[in-house]
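Removed: one protein chain of the complex. Kept in place: all other protein chains.
A, B and C are the chain letters, set down in written order, and residue numbers restart from 1 in every chain.
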Amino acid sequence: MIPRYTPKDFAELWSSKRRFEVWLEVELAACEAMERASVVPVGTAASIREKNLVLDSDRIDAIERVVKHDVIAFLTHVEELVGPAARWLHRGMTSSDVLDSALAILLRDAVDAMLPRIDRLLAALAARAKQHAHVPMIGRSHGIHAEPVTFGLALAGHHAEIARGRVRLLTARDEIAVGKIAGAVGSYAHLTPEIEADALDKLGLRPETVATQVVSRDRHAAYFTALAVVAAGIERLATNVRHWQRTEVAEAEEAFTTGQKGSSAMPHKRNPILSENLCGLARIVRAAAIPALEDVALWHERDISHSSVERMIAPDATATLAFMLERSAGLVEGLVVYDENLRRNLEITGGLFFSEGVLLELVGKGVARQEAYVWVQRNAMRTRKGASFVDGLVADPDISAKMTEQEVRRCFDLGHVLRHVDAILARALG
Amino acid sequence: MIPRYTPKDFAELWSSKRRFEVWLEVELAACEAMERASVVPVGTAASIREKNLVLDSDRIDAIERVVKHDVIAFLTHVEELVGPAARWLHRGMTSSDVLDSALAILLRDAVDAMLPRIDRLLAALAARAKQHAHVPMIGRSHGIHAEPVTFGLALAGHHAEIARGRVRLLTARDEIAVGKIAGAVGSYAHLTPEIEADALDKLGLRPETVATQVVSRDRHAAYFTALAVVAAGIERLATNVRHWQRTEVAEAEEAFTTGQKGSSAMPHKRNPILSENLCGLARIVRAAAIPALEDVALWHERDISHSSVERMIAPDATATLAFMLERSAGLVEGLVVYDENLRRNLEITGGLFFSEGVLLELVGKGVARQEAYVWVQRNAMRTRKGASFVDGLVADPDISAKMTEQEVRRCFDLGHVLRHVDAILARALG
Amino acid sequence: MIPRYTPKDFAELWSSKRRFEVWLEVELAACEAMERASVVPVGTAASIREKNLVLDSDRIDAIERVVKHDVIAFLTHVEELVGPAARWLHRGMTSSDVLDSALAILLRDAVDAMLPRIDRLLAALAARAKQHAHVPMIGRSHGIHAEPVTFGLALAGHHAEIARGRVRLLTARDEIAVGKIAGAVGSYAHLTPEIEADALDKLGLRPETVATQVVSRDRHAAYFTALAVVAAGIERLATNVRHWQRTEVAEAEEAFTTGQKGSSAMPHKRNPILSENLCGLARIVRAAAIPALEDVALWHERDISHSSVERMIAPDATATLAFMLERSAGLVEGLVVYDENLRRNLEITGGLFFSEGVLLELVGKGVARQEAYVWVQRNAMRTRKGASFVDGLVADPDISAKMTEQEVRRCFDLGHVLRHVDAILARALG
Partner (left out) sequence: MIPRYTPKDFAELWSSKRRFEVWLEVELAACEAMERASVVPVGTAASIREKNLVLDSDRIDAIERVVKHDVIAFLTHVEELVGPAARWLHRGMTSSDVLDSALAILLRDAVDAMLPRIDRLLAALAARAKQHAHVPMIGRSHGIHAEPVTFGLALAGHHAEIARGRVRLLTARDEIAVGKIAGAVGSYAHLTPEIEADALDKLGLRPETVATQVVSRDRHAAYFTALAVVAAGIERLATNVRHWQRTEVAEAEEAFTTGQKGSSAMPHKRNPILSENLCGLARIVRAAAIPALEDVALWHERDISHSSVERMIAPDATATLAFMLERSAGLVEGLVVYDENLRRNLEITGGLFFSEGVLLELVGKGVARQEAYVWVQRNAMRTRKGASFVDGLVADPDISAKMTEQEVRRCFDLGHVLRHVDAILARALG
């Protein structure tokens, strides 16, 4: 998590300040549940809440340097501030009860903070898809002109993918919103399942089905891999923008702001730097998948090897994806689309992309598919030397034996091949 | 996919024979839908089905060496066998309509073939969890004795994780069961959404929301990452078995069959080789996650870079996970549990694991938590020199000022700390 | 390792047949060293060699199904064929002495089999770099026209990278050519360092410095990551070809053979399928890096978790990289370069890429860099509306106050900006 790629709210979400606040929330929620279960004197938590504690991260760090244990350092500091009542905190609990429930809250909140951003991206994609719904564009496969699509159709495809990403985020949120107040090895040795359920409910969490010392890390692996899939969807979008902006293609371009400079050497440059940046950041989010998966196989009831990993990837992957969502939304909103270039590129090949229609027509006339293929292909290849495709087809003796000139020319109908665009858009944007 | 780790049904699933069969199924389903849509003469598909085609993989390979395109080679071969009627196949379709719909069928069927295996593993875990529900075991965190659990509880934890894995497989199945019969760039240029929906429905698939030339690869990335999470769960189980089987621990052991030899050098060896093998295989399944994620960002309407990746990881990751499920089920079923060693290890520390109860009791008596901690810790550390923990506590002046000997000794109650085991098991297996 | 992407010699290298042959070679080399050390009767190995054993993989597999140990199965089969003399084989050795020394031989031989392929690729790159040394091409950064290079220069850059890859392969070969004949835990309990050194020397290997039961897996991790770096270099080359072949760019193209078909739907297609395939395969080789790194931390003196991983990634990564080297060499050899399109694209922007020269000239005349930048940039941006860049500069009052028209026009000199091409080529290919 470096400032350059960290939204402000994520800097706060992952700050020491917020972490200790959430730890305290968990301790107090547990304390209150124990009060209701008559394990702890009623009013204990309220008396602590009244103090409006301001936790001192530096002091906690100083204590940790001695005790070498972060939660004990935190509790010691709380005890310094609260006095005797503090001894009722953390009763029967182990550090991971606090840490894992708090991490669940933070990871859940991270998704919540992503949702408006992904909604903004979805809205931008939907709006631009509708705006350019009927602007024809040559569809490419393998970077080679294939058959026509529309610019809106391409954006609608990204919308559908990002919408699936939204579902994945919600699934990940659901799976991670699981805490644990079950003691040292998850056995409720000095607690009860009821206290746990009560406390976690107040925190918006569910209890882990079977906890060890910790919440099971398959949940976290599922969470981080879900993030990686969403990031990969943005990478696809950004990759397309980079292609569209190539000098020779020039179909769409990132907005270029007043005062912006594209290169320190070359005053003429306008580069798709946002898109390239998004591609790089997707690698960062993707890279978190492997250590998250490696974290699953903790030894026995737990070891602490996942902890350092999560201290780094949890802020990094969530903040980076949030940044990506925001940046890609802005990118789509500001994308400059050049209809004239879309048209120019579409026409470069002289209608070569209607080749399939002619093929099918020949097949309909009884020609074997692979034979028809050869007839059409030879005329297509001649266009590389400058020949007209349609004229070649019309003049081809094999073809003209099967199709009239009019039949051939009727295959060259852009409206026909794009007649289902609205249906697809309706399906995507509903 | 090497024979050593490939279940027989997965060898068949991913054979050339099966692949071409499924391609033909897709072509015929599409043909029948086109018949119903009056695009192709009624009876075409039936006339082809009647021939009970036996496709010749070698012949298809030979054609491919010339045309350098696998689906065209396949179609050419079908045309050789079927004659003129074959020209109605593949009408308006592109190769990926066949390939991606077929891949969806195979990946879906791969999950279906995993389900009985994961159910066998779940059944084994549930049965053994119940069998050993009340066999006490020292719970370990960081490999160090912590507080007691039961052997059944540990297995129930794995059951809960694998059960989440089963849900993940079903989600992956649902997401991947998506085909596409939408033509060269997904625009239905020479098809209709209705034909696609009809054909896919017969194949047990749904249409892609917005296809490019291909089904969107975020689906496949989600599929392979889901597999990796399940594999990681098995890795955790196998890691625990490896720990339990260590010479010094010896709490449980893989079954050792008659005639088995543990080492070419050392006749005395019995090694947890199944578990170690499972840990290695988890790395293989995990390794598929990254290329699957890298496949998402295809260029424009598609490039073919995902194809070689999927040709390798689809068989590898699915067959390996199926093998892991099977092997881990057998492992759990045959696991030899040594109750006497579980008891021996539990008692090694002379009840040190009751330390938390004493701590909480002192806190209940008004001692500050961190002070009580120090009192208990010093007696715990003395046991390393051979001192008795409970006697030390009783004799400790600070502690005895707060607790009677009886109160101290009452904390050493195994039944108490394990009183919630049945509740947890009910939650996991209920 | 699927047949599609496996060179014939790699299929043999990783066959069961070859594996058992190499195992026997290791056993015999060790036996001969023990004969020389008077530990085993002289002539034992010779008497076995005389028999020209034909090992039966199926029989070995059948024995393994009982003993569940591959090396024991192998030895038992050898004993079946050889009789009493076989008991002198494997004396004091452990399975891994055989397995790891054999794996070292196979991985070393895999590099040896790659070397002629990488040399072919280097030769192709060098030849084509020289051929197109002075064919100007617009250099692109961010996909946007930057400043001119030559086509040969681009290829020379790939040559330099692949040449570094060759060094990496040699380093990997050196590091992996390490065997071990040191017994169950590497202590030479029933062997001597001298016997090991003697035997390994005959096999072309060096002894591991400190072995556990196995050769240390950092060597293998270094080996597989080296392969991944080489594959990434080929990916860069293939990515460039894909860009060059784009319809709008059309500067270079993969050879398209007679009879080849580009698409089952679109007879007009010629796709860069070799390059795309190479990009996909690079992901496969890269994916082996992580499990190889995860294999390093074996438990204690070894566990067997690395074994299943290596059974899969060793054939896969080496065969795939060999295939990539071969395919990329063919690709470069056959690459069709379109000089006229290179020229056309170069000229698209009307010399915009000379902007830096003008900027520097203004700076030389005393204008502050950032001010000069703004002057040049505004004229560059006007060309997007069709204005001539050079004319705009000449007419710009700020610029013309500093530079004469002649001075401006002198900046538009392609020969000048390419004057160092030969020096760079000499450095790369010399």
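To be clear about the criterion, a residue touches a chain if its C-beta (ideal position, glycine included) is under 8 Å from a C-beta of that chain, and two chains touch if they have at least 3 such contacts.
The structure displayed is predicted, hence computed values, not measured ones.
Across the complete structure, the visible chains that the omitted chain touches are A, B, C. Considering the whole complex, the residue from C:1, C:75 or C:98 that touches the absent chain is C:75. Here one chain is not drawn; of A:120, A:134, A:166 or A:283, the residue touching it is A:283. The chain that is not drawn here is touched, among residues A:263, A:318 or A:379, by A:263.
Among the residues B:104, B:352 or B:394, only B:352 touches the chain that is left out of the figure.
The omitted chain makes contact with just one of the residues C:37, C:55, C:127 or C:229: C:229. Within chain C, the residues in touch with the undisplayed chain are 72, 75-76, 79, 84, 86-92, 139-143, 146-149, 153-154, 156-157, 159-161, 163-165, 168, 171, 175, 183-190, 192-193, 209-213, 216, 218-219, 221-222, 225-226, 228-229, 232-233, 235-236, 238-240, 243, 279, 282, 286, 289-290, 293-294, 296-304, 356-357, 360, 363, 366-370, 372-373, 416-421, 423-424, 427-428. By the touch definition given at the top, chain B reaches the unshown chain through residues 138, 140-147, 242-243, 245-249, 261-263, 265-273, 276, 290, 294, 345, 348-349, 352-353, 355-356, 359, 373-374, 376-377, 380-381, 383, 389. Looking at chain A, the residues touching the absent chain are 1-2, 4-5, 66-69, 71-72, 75, 90, 92-95, 98, 183-184, 242, 257, 259-266, 271, 273, 276-277, 279-281, 283-284, 286-288, 290-291, 294-295, 299, 303-309, 311-313, 315-316.
Keep this in mind: only the chains that are shown with their structure count from here on.
Among the remaining chains, those touching chain A and also chain B are C. Of all chains, the one whose CA centroid is most distant from that of chain B is C. Interface of chain A with chain C: the two copies contact each other largely through the same residue positions, with over half of all numbers used appearing on both sides.
If you average the Cα atoms of chain A and of chain B, the two centres end up 23 Å apart.
As a whole-number value, the distance joining the C-alpha centres of chain A and chain C reads 32 Å. Touching two or more other chains at once are residues 72, 75, 90, 92, 183-184, 279, 286, 290, 294, 299, 303-304 of chain B.
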